[in-house]
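Here it is: the structure, laid out below.
Only one protein chain is missing; all other protein chains are in place.
Then we have subunit A:
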Amino acid sequence: MTHYSIFSLVKGALCGPGAWSPAWREPEPKAEYDVVIVGAGGHGLATAYYLAKEHGITNVAVLEKGYLGGGNTGRNTTIVRSNYLLDGNAHLYEWSMKLWENLSHDLNYNVMFSQRGVLNLAHSDAQMDAFRRRGNSMRLNGIDAELLDREGVRAMVPHLNFEDARFPIYGGLLQPRGGTARHDAVAWGFARAADSRGIDIIQNCEVTGIRREGNRVTGVETSRGFIGAKKIGIAVAGNSSRLAAMAGLRLPMESHLLQAFVSEALKPVIDTVVTYGAHHFYVSQSDKGSLVFGGDLDGYNSYAQRGNLPVVEDVITAGLSLFPNLSRVKLLRHWGGVMDMSMDGSPIIGKLPVEGLYLNGGWCYGGFKATPGSGWVFAHTIANDQPHPINEPLSLERFETGAVLDEKGAGPVPGHH
């Protein structure tokens, strides 16, 4: 594999496209692997990469039913943050944040990680109190957090509606180390780095069944034949229930639709990530100039990957009430993705009650920011057949023991994140 550097860039510029080789191979599947990861999105590829890098396990295949990064990795709004209240979540996302901070160097691939800050707006005294509590909890966990008053918010994002907003801005909770990353580059960077360590990435290979002997997995049935596996890691958020059903299991989640939107390209207008606290809306501006934004779930079980119009109207209404100056901006496109909405709003990373079967899912809307950390702890879980202390609280068993990670304290409803 070519090492990417200023020299390879100059050589590529001078010698034309022939100087560049494909970033990963397209191997035929082998008869058997030590580990098969289902799903070549960010999480699956990161898992394979860390299996090779941290644990020396390279006889690994990553199977993808479509094309690499074509699921939620390519459909999210690219926000990276670790501003969580509860320890179980905070430790995972903060570990992920630390990996993000060196990810481009680690992968030798520019994931365009930009720590432009994530600003959550508060619109009442009660919300300010809640943010103060969350900010303190974050700081106790070693995560950066700053509580801004109204003038502090105005200094950062002056063109928010401070005049006649239905829900006036009281202040905000800022995580300066939060920001965005280029989502496709994350998938491509992990794929290239995993491939260079000998991992087989097999696209257009849909898993149709999980074969077992007694209570132990022996491999997967796929659209390209049977592939033997000593261990199987599921990283197919959105479709986790379907994969689990192949092993005769049910999961505490529903699959829901989430839409995302991108506007025409504008000159620089929002240089951070802003989230609306009174409605549900989050926005940032991509390096191309487009506003990337999203809001609520469509709100009903769906695997359709396309949403309905009421939510389009709802999200845009919320956005314009916050940024009236964007009312003439044209929408370029919008799309839908399928989310695993877990029953407590937190992910599930751990062992399943079948020997050799592991689950990484239940990401609700929050999977992208966790990509490196989730892959790292999932690789540890698969390699050692037991969870890392970071993902111990994220086990499937928590729903039976009662130790759920309910960030919103709102009960068993599959709509949190």
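The criterion applied here is as follows: contacts are C-beta pairs under 8 Å (C-beta built on N, C-alpha and C of every residue); 3 or more make two chains touch, one makes a residue touch a chain; residues count from 1.
What we mean here is this: contacts and distances are computed from a predicted model.
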Per UniProt record, name of the chain withheld from view ["Sarcosine oxidase subunit delta", "ABC transporter permease", "NADH-quinone oxidoreductase subunit I" or "Xanthine dehydrogenase small subunit"]: "Sarcosine oxidase subunit delta"
Touching residue (missing chain; options A:146, A:184 or A:254): A:254
Of A:15, A:126, A:304 or A:410, the one touching the omitted chain in the full complex: A:304
Candidate in contact with the missing chain, chosen from A:127, A:141, A:196 or A:241: A:241
Option touching the unshown chain, where A:162, A:226, A:335 or A:399 are the choices: A:399
Residue ranges of subunit A at the interface with the undisplayed chain: 239, 241-242, 245, 250-255, 299-304, 308, 310, 343, 399-400, 412, 414
